[in-house]
Structures are given as C-alpha cells and as structure tokens.
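Up next, chain A:
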Amino acid sequence: MAEIKLEHIYKRYPGNDADSVTDFNLDIKDNEFIVFVGPSGCGKSTTLRMIAGLEDITKGDLKMDGEVMNDVHPKDRNIAMVFQNYALYPQMTVFDNMAFGLKIRKMPKDEIKKRVDNAADILGLTDYLQRKPGALSGGQRQRVALGRAIVRDAKLFLLDEPLSNLDAKLRVQMRTQIAQLHQRLKTNMIYVTHDQVEAMTMADRIVIMNDGKVQQVGTPDDLYNKPANKFVAGFMGSPSMNFFDAKLENGRVSNGKGLDVAIPEGRLKVLRDKGYEGKKLTVGVRPEDIHTEQVALEAMSDALVDAKVEVSEFLGTDSMLYSRTGDTEFVAQVNARDYHKPGEEVKMAFEMSKAHFFDDDTQVTIE
Partner candidate 1 sequence: GNSNSSSSSNKKVKITILQGKVESNKQFKQIAARYHKLHPNVTITVSSIGGGTDYDPVLKTRISSGNAPTIFSLAGPADVKQFASQEADLSNTKAAKAAQPGTLDAVKSNGKTVGLPFNVEGYGLVYNKKIFKKAGVDATKLTTMAKLTAAVKKIDSQKSKLGIKGVFCLPGKETWILSDHLANLYVGQEFGGNALKMYNSKSMKFTANKEMKAMIDLQKNYSVGPVMQQDYSSQVNQNFSQGKVAMIQQGDWIYSTVEQIDKKFAKNDMGMIPIPVKGYENKLPVGTSLYWGVNKNKSTAEQTAAKNFLDWLYTSKEGKKLVVNKLHFVPAYKGYDDAKMPDALTQVVFKYSQAHKTIGWAFPAYTGTSWDPNTFQPNLQKYLSGKQSWNTTVKNSIKGWNEQQASK
Partner candidate 2 sequence: MKNRSLSFWLFLTPTLVALALVVFIPAIMGVFYSFTNWDGLGYTEMLGFKNYITLFHNSGFIAALWFTIKFVIVTVILLNVIGLALALLVTQKFKGNNLLRTVFFMPNLIGGLILGFIWQFIFTQAFDALGKAFHMAWLTGWLTDAKTGFWGLVIVTVWQMSGYIMIIYIAYLQNIPSEVIEAAEMDGASPWQRFVHITFPMIAPAFTVCMFLTLSNGFKIYDQNLSLTNGGPYKSTEMLAMNIVNTAYSENNFALAEAKALIFFLIVAAISLLQVYYNRKREVDL
C-alpha cells in the first residue's frame, strides 16, 4: 500500500561513540515482505524503530510514498508494530490490549469485537481474553503483542521477532497466518527474525545486516546461492558454511593440511581471469555439499578429503558430522542413513561446483 524509501540513514544513540546504524539504504516496493536478519546487536530493532518514528533519525531521509517522514509523528504514520519485548498494557485485559488501537480509531464496538475474536482465535488466545498480561506465559504474551498488530489495518507492519517465544508448531502456524495476512491486506511488512527458516520462507527480499551496515539485499535464493560476501555466506544457512583458507594453484585449491581439491573448469576460469592464480583466497563449502555416499565419492573423485568424524549428531532425516581435516574443522550434513560414529576416519567428497570463493582481504565474493 505504500512505497518506503530509506536513504542514507544513520543512527547514533546519545552516549555511544559509534553509529548503531550506518548508511542504510533500502527501497521497499508496494506490498513487499521484507525480512531483516543479522546477528544480535546489528541494528535491526534500531532501524525498525526509526521507521516507526520512535527514534530520531540522526542523518538521512525516510520517505513514504515520496514524502519525507522524518518529522511525522508515529501516530500519524499509520504503522502497526510488534515489539521485541511485547510492551503490553499491563492494566488492560488481553481483549482490551488488542482492541485499544481500534477503539482509538472509533471503530464500532461490534466490529472491534469481531476482529479481536477473530485474531484471538487465530492466535489461540480465546481462553485468555479476560486475563491481564501479568497472568500469561511468555509465549502467550508474545501472541497478544502480535494480535494487537494484526487487528489493525495499518499501512505498514513492523514485526520485531514476533515469534521468538513460540514453539515450532505454533510458529509454523503463525508464519502461515502472517503470510496470509500479508496476502490479504496487501500491505508492506518488515519482519525482523533470527530464524533462518522464517527468513527464507516468508521474505520477498531479505536485508542482511552486520554491525549497523547492510551487507546484502536480495531474495532468499540470491542470498543463499549468491552471497555477496563471506559474512552473508556464513550467516545464511544452518549449520553455516565451512570456510577454508587456501591457495589456488594448478587448478586446485589446497591449504597444505588436508584440503586439496580440484576446481571445475568454469569456475576456475573466472578465478584465473580475476588474477587469483597462485594467490590466497577463502573457499566456502556448505555442509550439505559435502558427501559421504559411495556414489558421490566416485563422481567427485578429484575433490576428496580425508576427514575424521569428531562428533556426530542425529537430526531426524539427516546427520551432522562434525569433522576435521588437518587442523581445520568443518561440518558435513549427510543423510541419516550414512551415519558415522565419532572417531571414524571417513573420505568425504566436496561438491566444488557449488563452492564459493572469497577474496582474502575484502571478503567479497569472487565471481
């Protein structure tokens, strides 16, 4: 319903001597679902709060539908927000907490009731409507906070880790609900999460931040398959990508201690064209691109590594093999059928056609 532009936005909290958000740029298109991810403390909540108008923007412009909004009062921005720490009204019942924003807007009583009941139903809060927040469990509080946002017809929804206290099942359910809400309302949503799956499944585009700076903006697929730099590559995916410091020589990368694998033609050409022959670089291989099945070992015989399994974890369909080659540790995610006991020496095939290469200095992806 709105186009939102963040132009060169900076934030410095009084008392801190570094910016908490640096040169943030983002164009949110109409009806887009944006997800912010990034490590704890990277500035996600801060950015959200600036969009909401709860924090002053230190520098830069926030525009909605072309208008600069920096000085517009939060209540006039028509934004709904779910706070990371709930911020429920302690003196009101669950019902009143959700109804408050509607009452304020003078919605008819029965319409309010309808909406709140509906939201309570979706959120499994029907039994708690008359309780006060003090007598709710952590997850229940979070759901109330969510309900407070979804009953409203806001132009923009800001959700700061709205599901972090919910169990997996409810999470999946809520995820679907939020996606449907987004479909139905055709509003913009900005969603902060630290859950990979949430980010991957819900986002139209993901903004990945680190240390106050945007690292990459793109679709989930982009970020996963074409990470802009080592940080993004390492952050997306769980368990995260394995990195090896190595040298490119004779069409192979090796670190002299265990790793010595050939690089497929096409990729090698790019690396050579960019002048990395004989130079150091970082090789990234995702755990799921490391294989132990016989078929794979045979198919990728020029990219075999001798590894020792140190810990093996069983996770339903898959097993994680925490392994070591030379003095480098890495993780392989293999089918549960290919189970290996800790201590076993195993040959592993690295699927180098899916490997990533990063400049050793700038950490930027080489492509």
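The working rule: a residue touches a chain if its C-beta (ideal position, glycine included) is under 8 Å from a C-beta of that chain, and two chains touch if they have at least 3 such contacts; residues count from 1.
How were these candidates chosen? In short, all candidates are chains of the complex that A comes from, given by their letters.
Being a predicted model, the structure only gives us computed values, none of them experimental.
Every option in 1 or 2 comes from this complex, but the candidate touching chain A is 2.
On the side of chain A, the complex with candidate 2 involves touching residues 52-54, 73-75, 78-81, 83, 85-92, 100-101, 104-105, 132, 134, 148, 152.
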